[in-house]
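Missing here is one protein chain; the remaining ones are kept as they sit in the complex.
Chain lettering (A and B) follows the sequence in which the chains are written, and residue indices restart at 1 in each chain.
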Amino acid sequence: MSTGHDVKRYPGLGPLTGLFFLYLYAPLAVVVIYSFNANRIAGVWTHFSLQWYSSALNNAALMNALKTSLTVAVVATVVSTLIALAAALAIIRGKDVRFRKLSETVVNLPLLLPEIVLAVATLILFSLIGIQNGMAKLIIAHSAFCTPFAFLPIRARLQGMSLDLEEASADLYASRWTTFRRVTLPLIFPGVFSGAMLAFLISMDDFITSNMLSTGGTTTLPVYIFSLIRSGTSPELNAIATLLILASLILATAALLVAARGTRDNA
Amino acid sequence: MTMDTLHLPFATKRASGARFWRNLSFWGLLPSWLLMGFALILPIAIIAAVSVATRGAHGGFTWDFNLAGYSQILFNEGWTGELEFTPQYLMIIARTFLLAGATTLICLLFAVPVAYFISRQPPSQKAILVYLVTLPFWVSMILRVYAWMIILGKEGTLPRLLENLGFPPGMSFMFNDGATLTAMVYTYMPLMVLPVFASIEKLDGTLIEASHDLYGDRWVTLRRVILPLTAPGILAGAILVFVPSLGAVLEPTLMGGGKQMMMGSLIQLQFGGGRNWPFGAAIAMTLMAVVLIFLIFTALRSARKETAK
Partner (left out) sequence: MTQPKAIEVKSVSKNFGTYQALKSVSFNIGSNEFFTMLGPSGCGKTTLLRMLAGFESPSSGSILLNGREVVDIPPHRRRVNTVFQSYALFPHMTLEQNVAYGLENLGWDGARIRARVGEMLERVHMTVMAKRKPAQLSGGQRQRIALARALAPEPEVLLLDEPLSALDLKLRQAMRDELRTLQRDTGITFVFVTHDQEEALDMSDRIAVLGGGEVQQIGTPTQIYEEPVNRFVADFVGETNFLDVEVLEVAAGQATVRMPFGAVFTAPATGHTTKGRATLSIRPEKINLGDQAQGIAFEGQIVNKNYMGGYTHYTLNVRGTELRASRRNASREGDTIESGATVPVGFVAASARVLAA
């Protein structure tokens, strides 16, 4: 079989792509493998063991950090998704919007600025106006930087949706609210879902801001992991990492499947 | 406005639909403006002010105008108050640029061929490959950096592997710029592959055939057809990698160790252990200025290209 005349084929790209995926996944695989290692020293394999998982699951500090992270992430996701949805509707569907461009830039501002700058700026603000509650600080800051991540997929979806459908709904005697509930929202739902997933992910993942704002009682998961890493790598950390990697992969796959279903329905 | 509503009831009645939408736009955007105003614009204004404030005796600051925060980037105040030039922080700024630039370049060199290869696969496999590219991005960034600590660290996988191959034991690849760079490339790679893939995917395949039809070989086609037409995606990817690279904190802190700082970790230090807020604020303002200048420059360039078309 000759592929000599396929002009779109560049030789060597297949193996290169293979190496690329090896590079993407090998580090994660290493963490997963060592998490089952009985030996205290990560690099030395002795035998298979689940002991680090049981110690991870019985680690109260870890569970507290997880609880803090989940609480912050859930609240920030709800807040940022609602704000982003309102903003996207106003920017894409509103007529005669004054400051449309400026408003869009403001919504996306957290993407344009380095996070560390925002983190220290927020730290100064909170210390000046005297907000002591660690949870409140985290939720406000997370809501802000999660908003553009929720906004972009919703905006894309809304922009891709033909105005005809909303007009057809009005033509068929639906009020604005009915149109929103029965036509607009179901059709942009995949965008809203992706936006919410992204916001959740970004909040759960955040280290820079949380590290600045965390106080004793409100350590988030990444901040806790950072402190574990700082105190020296341990197999228990590998077990924790493996559990989190697993959770991320499940979440990512679920998100992808929902998004794919949304696209197929509206083809 | 008020005059109109008071005296021209007919005119406003006709515009009632439009006015509803205008109100909706207002109420729709209000929450965003409030949140961003409070949690973003106000803090940035405050940090700008703090960058020209005076350092307090025991951390914190006082509201006295002072450019010491900025001058400290270049000069060290001696015992007698004279300023002497120190390259220490300039080195950190230079390292920040070099590492961010190198990260962008390496990501680019990987991303273009890989994205091209993926775009050439049948649809079902393509979807799976794109999914596999995005997947690691869902894993927490700190864990992705941590994975490289396990591989490169003193008791890590790579030194062990090399020891088994006959190299001397106890080699460490940690706590240098190379380690930082490795982690940065790894964490930001998907941000490059995805936009590049999106623009290669949009490329009309018949253009490649047309180039070959007109006697262009693979190399000519790549240089004169594929790369120019995918430039917007490549630029988007470069921005997506370069900007967060400039502000990297985790990679230099964990991989570079205490000595090999970047601007991000330097800022963090001033608000953590260093306790020099005006200096930290001045570095933060510098970093923000650099990023904004870079973004405005690329935005203007692409705007000029648009008008030229």
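As a convention for this text, contacts are C-beta pairs under 8 Å (C-beta built on N, C-alpha and C of every residue); 3 or more make two chains touch, one makes a residue touch a chain.
Keep in mind that this is a model prediction, so the values were computed, not measured.
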**Message:** With the missing chain put back, one of A:Leu102, A:Ala136 or A:Ala168 would touch it. Which one?
**Reply:** A:Ala168
**Hidden partner chain, residues of chain A it touches** = 162, 164-165, 167-175, 178-179, 182-183, 186-187, 264-267
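The rule is short, and it goes like this: only the chains that are shown with their structure count from here on.
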**Prompt:** Where the centres are mean C-alpha positions, what is the separation of chain A from chain B, in Å?
**Reply:** 16
**Item:** In the complex with chain B, residue positions of chain A that touch it
**Value:** 7-10, 13-14, 16-17, 20-21, 23-25, 27-28, 30-31, 34, 41-44, 79, 82-84, 86-87, 89-91, 93-99, 103, 106-107, 109-110, 112-118, 120-125, 128, 140-141, 143-144, 147, 176, 201, 204-205, 207-208, 211-212, 221-222, 225-226, 229, 233, 237-238, 241, 244-245, 248-249, 251-252, 256, 260
**Item:** chain A contact footprint on chain B (complex, rising order)
**Value:** 18, 20-22, 24-29, 31-33, 35-36, 38-44, 46-47, 50, 110, 113-114, 116-118, 120, 127, 129, 131-136, 138-144, 146-151, 153, 155-157, 159-160, 186, 189, 205, 208-209, 212, 218, 221-222, 243-244, 246-247, 249-250, 254, 263-264, 267-268, 270-271, 277, 280-281, 284-285, 287-288, 291-292, 295
